[in-house]
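A single protein chain has been omitted; all remaining protein chains appear in their positions.
Read from first to last, the chains carry the letters A and B; within each, the first residue is number 1.
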Amino acid sequence: MRTLRTAAAAALIVSLTACGGATSGAGEDEPSAGAKGTVNLAINPWVGYEANAAVIAYLLEKKMGYTVEKKELKEEIAWQGFETGEVDTIVENWGHPDLKKTYIEDKKVAVEVGPTGNQGVIGWYVPQWMVDKYPDITDWKNLNKYADLFKTSESKGKGQFLAGDPSFVTNDEALVTNLKLHYTVVYSGSEAAIIKAAQQAAAQTKPLLFYFYEPQWLFAKEKYVRVKLPEYKDGCDADPKKVACDYPDYVLDKIASKKFADGNSTAYQLVKNFKWTNDDQNLVSDYITNQGMSDEQAAEKWVNEHEATWKPWIPAGS
Amino acid sequence: MTPMIAVADLWKVFGARADRIVGTPLAELSPAELRGRTGCVAAVRDVSFDVRPGEVFVVMGLSGSGKSTLVRCLTRLIEPTSGEISIGGESVRAMGPKRLRELRRRQVAMVFQHFGLLPHRQVLDNVAYGLEIQGVPRAERHRRASETLALVGLEGQERQFPDQLSGGMQQRVGLARALATDPEVLLFDEPFSALDPLIRRDMQDEVRRLHAEVGKTLVFITHDLAEALTLGDRIAVLRDGELVQVGTPEELVGAPADSYVADFVRDVPRSDVLTLRWIMRDPAPGELCETEPLSHRTVIRDAVHRVLRADRPIPVVDGHEQLGVIDADQLLPALISHHRQVPA
């Protein structure tokens, strides 16, 4: 495979020199059209995404004979991969209208491949015990009243708002500023770190105000309550610096590189057909996170138990 | 006879703008003043001398007097500031880089104080280095290198590496390396000062033997007077870059040009160096002499025996011409006049 690629790239250099200049995608893998080739699957850093990817990868490899290369990438970087050919598809995309504009409309290197069936919710949450104790905490207007409860070593004398990975879709800093909240946004660095903090908050009744989202397996184990922010209205988040409203609901979707889509391989069709519910995803996430299964084992278990769900995704003739 | 090496008005000034000093009043300043005024060091000042073919020419001086600089100027390892140098009648300063390389490859070779051997090469390849860079084929250069090694008494050491040899042996390798290209002129920069006294004496004998066998022109740098006296046909004395005196060992000891040279030779046993002509006197009118004369070239020490046994003065002759006479009155002061150094 690689040797072939080297030869191909060498040939490419020669031909490029002849016709002048190398484009940025030069020398990259040709799309795996037709033949059962390799599918480059971006893996964004949260377990829900991983669940989608696990099942898709499992089906591609075990049921359809493809090779799947998983690439641990943050969202933006995964999008850049469409341009370079490093990434064929992203299987859980949260909005990102700006990226869609750049890569789909302007550069025309990616295309939308339809919804995953998952409903995405982003919000600010507190553990249930806090609502029991301070019933009015679920309104953002009262957050300043409770700021002292949330003080930590990192919050500089204000309350701490715990955010996740810096690459996630967030408006939290703008919200804190624009709603004049006495809070500091502290980035835990990853989904796992937020989950850990949330679990501790529930188990040890520690105060915590944090960024969280659905689909999310943890909601099946513990209760967390969403804090009401000013209601979302169309366009209220147009300027990321002036946002003062809650997050919208997201219809999560899939994106593929133009080359991958144009190849219209059975792999592409599977990605296109893939559609499941939040419960499905939470189940697989739970397997991965809490049952000590690898991605592959989790996918295998789910696939064995849900044939009816995935059978229709497999394109005819594969 | 044309000289092998002729040096005229040679200057070497180290420092920025060194070329702006020669020929100006600055050149007249003392070394300390020159350094203070310009930051420059005149390592060689206005030096002129000739070296005859086949001669052993020794350059002597205290540390820092410019000996190394002078000898390096001869093949432009250090670029002279001004003056003329010719080797074999050809001007060295006029040579282009290519001709200069030829000169270094075939005509002039050098032996260094710290040997300068290549530690990653075996002895044989060290000696063959000069031939190698001339493009001599491997077998040929190894053959010639072995021969040269035999000449310096290092048979059987070809496959050693330099650091497996003693200092004396290493310098023999350095010597062999210089001889291997069969040059007309050999330059030695204090070749034996890093060796201990016994080995040094051996090596000096070696040089004398080689000189007798192969008959090259030698320029030999040293700060050791005894070495200069044993080896040199003529000796040049340098002080602060200036040539103070050039002459035979005898001339140096017998007629030092100034107190610097006199200081140098003070400890030399005069009777070992001086010949009878330096101490003879004119015969008194009608004085009776021994019949058997002594040559004026006889070193004093060798005459002691006869002079002290003789009842009458002995005539000193050059051929058939009588130059003077000598008796115990002249001899004794010469024998005891030198100051032996008090052992520390």
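Keep in mind that, in the parts below, contacts are C-beta pairs under 8 Å (C-beta built on N, C-alpha and C of every residue); 3 or more make two chains touch, one makes a residue touch a chain.
One rule holds in what follows: contacts and distances are computed from a predicted model.
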| item | value |
| --- | --- |
| Absent chain [UniProt protein name; select from "Formate dehydrogenase gamma subunit", "Multicopper oxidase", "Ferredoxin" or "ABC transporter permease subunit"] | "ABC transporter permease subunit" |
| Residue of B:R45, B:R104 or B:K216 in touch with the missing chain, whole complex considered | B:R104 |
| Which of B:L117, B:V136, B:A176 or B:I300 contacts the chain that the document leaves out | B:L117 |
| Absent-chain contact - pick from B:G66, B:G130, B:P256 or B:P293 | B:G130 |
| Candidate in contact with the missing chain, chosen from A:D98, A:D132, A:D148 or A:D279 | A:D98 |
| Residues of subunit B (touch criterion as defined above) contacting the omitted chain | 75, 77, 101-106, 108-110, 112-121, 129-130, 132-134, 159, 161, 163-164, 174, 177, 181, 187 |
| In subunit A, positions touching the absent partner | 2-3, 5-6, 9-10, 12-13, 16, 20-24, 26-28, 45, 47, 71-77, 80-81, 83-84, 86, 98-99, 102, 107, 152-154, 156, 162, 165-167, 186-193, 196-197, 240-241 |
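Basically, only the chains that are shown with their structure count from here on.
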| item | value |
| --- | --- |
| Rounded Å distance between subunit A and subunit B, as computed from the means of their C-alpha atoms | 87 |
